[in-house]
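One structure, as structure tokens, below. Some questions next.
Left out: one protein chain. Kept in place: all the others.
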Amino acid sequence: MIYYLGSFLLIAIGLYAIIIKKNLIKILIGLNLAASGVNLLIVSIGYIKNGTAPIFSKIGINPSAMVDPIPQALTLTAIVIDASELALAVAFVVLLYRHYGTLDIKKIRSLKW
Amino acid sequence: MNMSLELLLATPFIGGLLTYIGGKVHRWVRNIFAVLFSLLTLGEMSLFYNTTFKGDVWGSLFGSKLILQTNPITWLFLLIVTSISLLVIVFSVDDMKHEEDHIVLDSYYMQLLFVEGAMIGIVLAGDLITFFMFWEIMSWTSYFLIVHGGKKSMDAGYKYIIMSIIGAYAMFVAIAMIYSKAHSLVYPDVALVLSQSSPTFTIWIIILLGVGFFVKAAVMPLHTWLPDAHSEAPSPVSPLLSGVLIKMGAYGLFIIFYGLMSANLAKNIMPSIFSTPVLLYIVQWLAALSIVLATFLAIMQEDAKRLLAYSSISQIGYVVLGLATGTSLGVAGGLFHALNHAIFKSLLFLAVGAVIYRTGTRNLSDLGGLVKKMPFTFVALVVGIIALAGVPPLNGFVSKWMIYEALLQKKEVFLLIMAFVGSTGAFLYVYRLVHSIFLGQLSQKHENVKDVPILMQIPMWVLVIATVIYGIFPGLAMDVIVKGMKMFGFAPIAYNLYGFPQGSTMGALKVINIASVLMISFVVAWIFFLLFSKSRKVSQYDNYAAGQVVTPELKYNYSFGFYMSFGRVIKPIFKISIERIYNYWVDAAKIFGDYYMRRVYTGNLETYNSYIVIVVTIAAAAVLLGGKIW
Amino acid sequence: MVNLANPILLIAIPLLFVFLIAFSSAFSKSIAKYLPIFAFGLNVVIAIMIIPDVLKNGLVIATTAGFKPPIAIDMVVDRLSLFLAIIASLLGFVVSIYNVFYIDEEPEEKFYALFTLLVAGVIWMIITGDLFNLFVAFEVTSIAAFGLVGFHRDKGAVEAGFKYLVMGSIGGSFLLVGVIMLYAATGTLNIVDIAQKSAELTFQQKFLAYALIFTGLGIEGALFPLNAWLPDAHPAAPSSVSSILSGIMTTAAIYAIFRITNTIFDYNQIYFFLMFFALLTLIFGEVAAFFQKDIKRMLAYSTIGQTGLFFFAFTLHSTNGLQGAFMQIINHSLSKSMLFLIVGGMIMQVGSRNIDDFAGVGRKMKVSAFFLAVGMFSLMGLPPFFGFWSKLKIIFAALQQTNILMVASVVIILLMSVVEGAYFFKLLQAMFFGKPKQDREIKEASLGMLTAVVVLGLILLFVSFYPTPIIDFTHQAASDLMNKNYINLALKLGGL
Partner (left out) sequence: MIRKIVYSIFLATIVLALVMFFAAYPFGKNKMTVGEYYLNNGVAQTGASNIVTSVVVDYRGFDTLGEVSVLFGAAAGVAILFFVLAENRRERKNITSPNFVVKVGSRIIFPFILLFGTYIFIHGHLTPGGGFQGGSIIASGFLLLYLAYPGTRVSRKKLSAVEGLAGLTFVLLGLYGLMLPESSFLFNFLPKGQLNALLSAGILPIIYIAIGFKVAAEFAGIVDDMMCEVICRGGEK
């Protein structure tokens, strides 16, 4: 359960940063924290007590002692997606800084209403 | 039979498209097409006149079936629609020449024909959805006609379309409510279901449908669009709007009261006053208020078309008042007045349009003395105002008389007095028209004014003749009306070609006799006038004022603020402007809406992100509370 | 021989072209322009080839990797999703033609690749039968959209793109958590399989997962409190992209909510809960649109309003309501994307997005303005255009549930329609009858751009005057959805 709690906390901290922090970079950090929390959650769901990695490195390993492979596969996908989003987000932040000269989110609101 | 109604309905629409395409070839091709197709529609109408048909056509072209029906009342309204449309199109050919932009004119004629088609559709509709569909088409096509009139007409058109949409959606709710109950919208089915439904339901239906029709018919609290729209629209469009389009509201009222709700009215599910169901009684009062207030407002106008527009509100008040009496005499009077009003109001608008065409102004105080310059237009206008004032032998007389008589028979004296007041007031404002436009001093600007071209004269001629014919032979119209009303379960009224014979419900009336008496007295008065008057004939410029010689530039006859003293008397009534009340609410809603928009879409990403978290939190809280938030 | 009537090709072919664009841009820049046209042209053909199968069986399942559905990912096409896929492909095709004449900013080849990816992602979201795959499709669509929104790289575009990105990422995370919760509960990711296996879960257990999935998809689908990115992002994007975003992307997300709600979370309470979202979306969208001075922003808010309308119809949870929703989706997709294309052409000529500058444009750009009017009338629901039939259906469906709440909702819907009429007529009036302000020479949009507009406009007019096939088809689709044919047929055909 503590593993779950850890990932939940990561998600919560990430969201907290997204809502409360004013700095764009910190918001991105929050986003990534939340995403890591989700990834951790996925992996910990797949865990089975005393399980091994689902790799048949030798013939004759008992498949019933292995952990669920699906969450691992999903995490792999999710990580790449997070990384892609982060790259794009950083690019946006650079451009925002160039246009607005600030990283304060409260000042970046030329589009409203 | 089946084909013919389709044809009648399709002709204006197809004609509209062809006219538009014709405009790409040459402007005369367009004009000829427009006239031709409206003529064709009128021809078809008269060919099928007074035949009965029920059923659906065009299986699935429009998704759901188009259900059409006819009855004599339909033909009465079709007659109004097709003939006035034709005249308007003929009038437009010269009147709209000044517009240089080709595409605007092409679409103008197309929309004229579309409006005509839509109105034919409304009248022919055999179920509520067909009715509603054409109703909406009529709204937006006529909107485009109104905004053709220039800068100011845009605001007028905007007001018109918004109020139309509101009215239409009120109707829409009613129709949907009926549908959810009846699962059919064909008139007989609807009537059947409504006759079995509860009073509350019925009252809601009447109110909702009524709002829709009142907006279009411009009955008093919902009339605010009309004075602007009718006066700002191009001259040929005004007769179409005033003469025909607002009659669709009257037709709708007739259909709901006597086509769909007759059983409910007969059963007296509502308490009644003066043997009128209370809702109808309220409608009567609204109509009567329209008559009086609009008349007063018309008296105070300085703008010829605005004056006529207010007069339209007042006259449609008579139509609605008659329809809402519930007696066969009153209803017949209302329907007859609808026809008559269509004729003489179109005539008046065309005459004023002709004046505007030549002088370029419709401000009464700028005009004057045109009687020698535009004699024919003068005659047309005079015939129109006499008819409007309800003087025999012209057509306004009989229908108004029937409405008075109906009120009298129901002993609704107060309403009767209001109707009388409206009629007397009409004399005041119509006199204003003749006086300010045609009598008095000719403005120097208008020295070279000629009478309008022949194409613009023809429609007026036709309407003048119609005014006289329907005035002298009311039986022509009564024929259709009485036949139609029989189908809706009204007691027949005895009538003959010249009026009403002895023993008819309203007593004997023969227009010719009354007219001849009037004529004779008029002639006698004139003879006396000629014999004993001390006046001498002078030229239009041979005038003086307080010993001072008047230069031609100076306006010496009394034309601005004509009824100023009368205005002072009735002024308190106009302290409360309905329009101002509406504007107040609209502005309040705008401010309110803007205020909240600015607080929701702040542009701040933090706020936006917190929305997401809040939504999730609510869901989470719901789960924690055991899913019991609802 | 290859069976071309395979739903998977609807995704694979655009993706193939995406990579082909990347590959070809190494050699020639101008090829990239034309590749999306081929991609979506092929797509339309394939989608049409699938129609007979779907009509015959009601459902077509395409497997991947040669395994049956719960083992591997599958693509499921039933009447509804096929129809949306056709619309998406068609819009993709038409807008690609438009793009060739519209996009004149570097780096073009990236734009075309992302544009193709965007439409592919939308189709993907529509036809996937796997929940995690839905998340992936969601991300494909989003990431392509982020890049495209920022395409102009000016102040507004960057800000809008960033806002959209942050909100979209949060949404993606929530969506993923929801999916994972369902995986933890059932051990499978296939939608139909989850529906089967989650039957024993309590409503309360499912609800949180549902709320998270709903939030994630709702962000993309422009539901009220979650849609704040939309009015910024849609105007900032190039008009052709806005057309896809407004026309089909939000719709696809809403469709995904439809599908998931209907298949997995089919509870009355949920529909009730959703109705408030729908009505709020409608009110805020339409009212906000009324106050806009920027023409594209106005259209974007109008998209929010339309979304609220068809989402409301969906929450009625009856065959008629669903049918109304589907008809409204068709109406919205065709009209709104056409409007954005037209407005894009007009902005090119006028050089401004301010509504006041559009006075008199309608007289110069006749064809554009005509179709603009048609599109707006259809959105307002004026007869005889298609929007009338869909609005009619929705109102009838709402009033069929005799319930005072429904009457109130109907009143709200119609009031908002009045507001919609108010701002559309304001624009049309200025456009046709206003006096042009500036002395800028305004010409009709280029022929290629007009082609795209006219194609969409003619389709819209055709369905307006001959709606019967669509009414029948949507009725079938709606009753399929109500009868849970999606699950039943998927079980039968997919061999789950």
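Every chain is named by a letter (A, B and C) in the order it is written, and numbering of its residues begins at 1.
Heads up, the rule we're going with is that a residue touches a chain if its C-beta (ideal position, glycine included) is under 8 Å from a C-beta of that chain, and two chains touch if they have at least 3 such contacts.
Treat the numbers as computed from the prediction; the structure is a model and nothing was measured.
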{"item": "Among shown chains, those touching the left-out chain", "value": "A, B, C"}
{"item": "Which residue of C:100, C:123 or C:143 touches the chain not shown here", "value": "C:143"}
{"item": "Absent chain, residues of subunit B that touch it", "value": "610, 613-614, 616-617, 619-621, 623-624"}
{"item": "Touching residues on subunit A - with respect to the absent chain", "value": "1-5, 8-9, 11-12, 15-16, 19-20, 44-49, 53-59, 63-64, 66, 68-70, 72-74, 76-77, 79-81, 83-85, 87-88, 90-92, 94-95, 97-98, 101"}
{"item": "Touch residues of subunit C, complete complex, unshown partner", "value": "1-3, 6, 8-9, 12, 15-16, 18-27, 62-67, 70-73, 106-107, 109-111, 113-114, 117, 120-121, 124, 130, 132-133, 136-137, 139-140, 143-144, 146-147, 150-151, 153, 158, 161, 177, 181, 184-189, 193, 197, 205, 208-209"}
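Rule of thumb we're sticking to: only the chains that are shown with their structure count from here on.
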{"item": "Pair with more cross-chain C-beta pairs in contact, given A-B and A-C", "value": "A-C"}
{"item": "Subunit A and subunit B: spacing of chain centres that average the CA atoms, whole Å", "value": "68"}
{"item": "Averaged-CA centre spacing for the pair subunit C and subunit A, given as whole angstrom", "value": "28"}
{"item": "Set of subunit A residues in contact with two or more other chains", "value": "15, 18, 27, 108-111, 113"}
{"item": "Junction residues of subunit C, two or more chains touched", "value": "162-163, 166, 170, 231-232, 288, 291"}
{"item": "List of subunit B residues in touch with subunit A within their complex", "value": "597-598, 601-606, 609-610, 613"}
{"item": "For the subunit B and subunit C complex, residues of the former touching the latter", "value": "60-64, 101, 103-104, 129, 132-134, 136-137, 139-140, 143-144, 147-148, 151, 153-154, 157-158, 161-162, 165-166, 169-170, 172-173, 176-177, 179-180, 590, 593-594, 596-597, 600-601, 603, 605, 607-609, 611-612, 614-616, 619-620, 622-623, 626-627, 630"}
{"item": "Touching residues on subunit C, where the partner in the complex is subunit B", "value": "162-163, 166-167, 170-171, 174, 203-204, 207-208, 211-212, 214-215, 218-219, 225-226, 228-229, 231-232, 269, 272-273, 284, 287-288, 290-291, 363, 366, 377, 382-384, 388-389, 392, 395-396, 398-400, 402, 407, 410-411, 414-415, 417-418, 421-422, 425-426, 429-430, 432-435, 465-468, 471"}
